[in-house]
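Of the protein chains in this complex, all but one are displayed in their positions.
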Amino acid sequence: MSKGARATLVVVGFAVALALVVYGVVGWMLHKPPTISAQPSSTPGVVNVSIQVDGSVGTGPHPSWVGYRVQNANGQWVRTTIIQIPAHSDVHFTVYQYDSGSGFRNPVWDQVAGTVGGVAYLNGKPATYFNDQVGNGIGHSFNVPALGINVPFAGVNGNASNFCTAGPCTMSQLHNTITFDVRTGNPGSFRWQCFVPCGLGFLNGNGGPMTTIGYMGGFLKVVA
Amino acid sequence: MAIDYSKATGTGSSSGAPGGGGGGLLKPSIITAIIGGVIGWLVGHWIGNSFTQGYQQVQGSGSNDIAEILGYIGMVIGWFAGLGALNYPIKKMFGAEPEADEPVTEKGWTKYFRYTLDHKTVGVQYLFGMLIYFFTAGLLALAIRTELLSPTYHIWSPDTYIEIVGEHGTMMMMMMTSVVLGPFGNYVVPLMIGTKRVAFPRLEALSFWFTPISYFILLSGLWQGGFQSGWTGYAPLSVQQGVGQDTYILGFGLQGLSMVCASTNIVATIINYRAPGMSWSRLPVMGWSMLSLGFTMILSIPVLIDGLYVLALDRTAQTALLYSGHGGSSFLWENLFWFFGHPEVYLLAIPGFGLVAEIIPVFARKPVFAYKTSAAGFIGLAILSFFVWQHHLFQSGMNPDMRPLFMLTTELISIPTGFIYLVGMGTLWRARIRLTTPMLFMLGVYFNFLFGGLTGVYVSDVPINVTVHGSFFVMAHFHYTIMGGVIFAFFGAIYYWTPLVTGYQLSEKLGKIHFWTMIVFFNSTFMPLFAVGLLGMPRRVFEYAHRLQFLNQWVSVSAYLLGASLLFFAITFVWQLAVTRRPTVRNPWGSRSLEWFVESYPPPAYNFKRVPVVLSWPYEYGDANALPVADIVNETKDLDPVGRA
Amino acid sequence: MSHNALDDSRSVEATRKVIPKLIALWIVTSLIASLLVWFVLGPHLPPGRMTDQAAGAQFDIRFVSTLVPPVLFFIWIFFGYSLIKWRVKPGEDPLAPAADFRGNSKAQGAWYIITTVVVLFLAAFGTYYLVVPAGAGGGEGPSPIWTPGVKNMLQVQVIAQQWRFTYRWPQFGGMETTSIFLPVNTEIQFNVTSLDVIHDFWAYQLGVKADANPDVNNVAFTKTQQLGRFTVRCDELCGVWHGAMYNYGYVVSQAQFQQWATQMETQNAAVTKLLPKYSTTYTPSYAGNGGGYYPPQDPNANL
Partner (left out) sequence: MSEITEDRPAVDEEQLYHEAALGSLWWGSRISIALTITAFGGLIFAYFYLRSLNSNGLWDPHHQTASVLLGSLILASVAGSAIIQTVGSMRLRRGSTIDWLVAGSVSLGLGVLAAGFQIWELTRLNFYPGASGYGGVFVAFAPVYSFIILGHMYWLETLLVRLVRNRAVLDGDGGVGISRQPKAENFRANVEGLTYAWNALAVMSVVFFILFYVL
């Protein structure tokens, strides 16, 4: 092989290696769930976030996993857990909870905290805590450690005929509606997670969807 | 009995070539191995899926660890079948008389992609393999540093980030254990001890071919959700994880098997295949370090494999050895893992020291100082390394009464480590020093390891450990000892032995640019991390205190520059070997060691025309009248080389 | 120096004269550096002096750091001198033999003895400062052997779970809080445990670190001395949110602490009733909360 040919080969080799690295980084490592912004409401200074929690998300690489969906401006339910909300404003959360429930590993998360008035409304009824040992238990929860927010979402009857078996779920299917308001402060990116051991088939129920962004944990991005 | 020269020159029987028959693409090579691997994966995965459908954890999680593990096991079997590595064991079952272990005398570059029995080919395969693994894991390190540019803004998703951390750690720790044993232990040590063959060439070849498949399996984890448990894989977190954790188990386990194979071969070779006259007191220091390394691996790695196996069972057969809710204990993993894990870090340090003590006398023109002490140092490190594992668990809550004891054993390790410094200082005292590139790297090891060793005192002191355990301080400490130690020694060894291995001389100028940039940016990267750790930043986090942002950014930028220095090496190294190809002079460094007195560079098949008879100690640099190291040394050709650097 | 004299520089006589000078240089440089470390850097070393244990850790780090310069300078001076003095000069035959000695029993013997003495001293030092400050703030497992010897310590149970710490206060009606306030001038016993995987409770400014293991109570002691804020971080990798598993705590006056505790007790009263009975470990009920990984039968139940 001539010197020129060898040089070409080396250059091509490095180019291929570089291409592989770039492909690996861009094609896979930078992948993140999309960010959905809160929707404006009729009341000035208040924005709406609508969320549904599915017993199985039905789409994507893990259709059988539990997961959150957030409604975008076009009314579509997007499978994501990254929610963008404005700073220093009231955010009105509406959660449609379609999953059956169980207990918390630590019942301290029964307490509602960090919301306006320290209350959340289950199907319109206010409560400061929800007992995870009664009824259908707790389906999922919404906990933002840095903002002190904790809201449990009561579960529905998993044996009902109109139980939603695959997301995105529709309003005609069995669900609980939980609403609460949050007053945001300074901008920042705050992580949130669910505390119900809902990663079925994983030890302690904390694997799978619980450890993957886009299912049972994500970020609340408070922007100016 | 006459010496059979036909074998020695490689014109004799080549029936030892594994696989035999067939030609072209069907001849066993990496291509058939990949085909075999794919078929094996499909079969294993299918078997795994076929009987597990009803299993509760499979239905619940939507993922199947049993199919995953069986698929990879099938892949490994297919890979080795495709390589032709299984032909010989199967033939043996039918009573074939073992051939004398004939190295393959195949010519040309394709032999590097085959399962070959020539220790030199395996050494070269290892060298390039290790460089690829090192650079892959290094890129992952840069990905980590990119995330840490900001305390709150996240480049990667947190799950991706923690998976990158785990991949970087696991790949570095498992692959770099072979970074000296693989390329230089296999290539150079048999030459150093004057043998024409090694004890178990098939184990040696097997040990290399475990590494690409282990690399592939581990890396494939990134595309399957990764594993979030880091390289330490603490249970029960590692039991909880998804299928990515299986790639950790198999990747690490296969690399463990590779190390067992490699060390069995190197131990048996050094003990049994030394040339006549190569007494224990003449064995090169490198040989002593490889021997200590081999024994340490043999006694520690089965325990790691046990641990990984137990973890795999907890994840598939639902045993509960690591889960206290069903009668197991998470402490069991910590014990099994660190019983391997601490010898492991000495497995990384010992070969680095061996290279240092081997190479420094060449450039000091003096005998290695306190030869017996250096050998004792390696053996002392190897033995003590088995009695310190609990120092990783000072805050774990187990056996507090044992802490003073483990603090003592850990600090005792400073003594054999200190021997290495004694050897270095004594060898340089009243020496005639040439600051060539390899010499600079070896001095770099002394410079870096000093910080690693001194901070080791902090880490081993239980009251200080309360502050530094699990922080960036520990992380900086072990990067100083491992990267600052063995990786610097590895690069020095590349510059030192490339003329022998390839016949081409590397540029001193480019080598020195590489050295100076690497040592400056290495220190600039890891020195601030001691402060970062002391100031309260834990390892493996993606969010940290705002006040640490400047230090972290400094570190990240330094890490990029360190990466650039290594890239510079990669480019110049490949360019010089592939394109410019400057032929080397004979014995370019003026070494007395036996490996330089082979017929040609690279050495011919079977290394030596005739078995050398060792006449003197290899380090007689101080005595102009000393006998040459062996009777094969040609007075005019070898002892008055042109290339006095 | 002429070229002819070069080899004289490698003679025993020449080097014998220089060794005392190098040692003098070593003593001066390391003394200056050690004094600087002790007096200038020392008081600012982490983790501060918020508790007895933190102050103890600071003292240990300060002491060991003071020992570092002598070692560094010894190695640097001897390496540096060799490299400068005995580097091959232009015109010199680089391959000519230098001195021919393979060892030096005095130097080697001194080295062995000095390193051994230093190491044994450090081990004794470490043991003393581990035992005396009640385990130096480290986790001592369920039955601690080095205790402050004080009755009625403030009991704080630290419950780690994926991925938050909560705190339980058996002396305050068994309430559980997500925040942590501690009274000043108080001996505190942390009982650290976990609900799932291994975590680690690292209260940096308190000088406390203890792994949180499932089904194990890991006890650590500290005595608060100063008011202020401290950071609690998880220090064993526990999964995806490990990096975000932190919160802040406060050491406050005893009165403020009582006020906070009473307020929390009232506020959490309803949920406190739902909590399991206080125990040093915290095992979630077997049925339902395990994610269905292991088969549903409880191994403790009689067959």
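Should a chain be cited, it is by its letter among A, B and C, assigned in written order, with residues numbered from 1 in that chain.
What we mean here is this: contacts are C-beta pairs under 8 Å (C-beta built on N, C-alpha and C of every residue); 3 or more make two chains touch, one makes a residue touch a chain.
Keep in mind that this is a model prediction, so the values were computed, not measured.
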{"item": "Which displayed chains the hidden chain touches across the whole complex", "value": "B, C"}
{"item": "Per the touch definition above, residue among B:271, B:402 or B:624 touching the missing chain", "value": "B:271"}
{"item": "Residue of B:319, B:396 or B:572 in touch with the missing chain, whole complex considered", "value": "B:319"}
{"item": "Contact with the hidden chain (one of B:117, B:303 or B:382)", "value": "B:303"}
{"item": "Absent-chain interface as seen on chain C, which is shown", "value": "215, 283, 294-295, 299-300, 302-303"}
{"item": "Residues from chain B at the interface with the omitted partner, ascending", "value": "1-5, 8, 92-98, 100, 195-197, 199-200, 260, 264, 267-269, 271-273, 276, 298-300, 302-303, 305-307, 309-310, 313-314, 317-321, 323-329, 331-332, 335-336, 339, 610-611, 613, 631"}
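Just so it is clear, only the chains that are shown with their structure count from here on.
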{"item": "From chain C, the most remote chain by mean C-alpha position", "value": "A"}
{"item": "Innermost chain by mean C-alpha position", "value": "B"}
{"item": "Euclidean distance of C-alpha centroids - chain A vs chain B, Å", "value": "42"}
{"item": "Residues of chain C touching at least two other chains", "value": "196-197, 239-241, 244, 290-294"}
{"item": "Multi-chain contact sites of chain B, meaning residues that touch two or more partners", "value": "56-57, 60, 158-159, 228, 236, 240, 323"}
{"item": "Chain B-facing residues of chain A, complex", "value": "3, 6-7, 9-10, 13-14, 21, 25, 28-33, 62-65, 188-189, 191, 199-204, 206-208, 211-213, 219"}
{"item": "Contact footprint of chain A on chain C as seen in their complex", "value": "159, 161-164, 166, 176, 178, 195-197, 239-241, 244, 247, 268, 270-271, 274-276, 282, 284-285, 288-294"}
{"item": "Chain A partner contacts - residues on chain B that touch it in the complex", "value": "56-63, 139, 143, 152-160, 164, 222-223, 225, 228, 236, 239-242, 323, 571, 574-575, 578-579"}
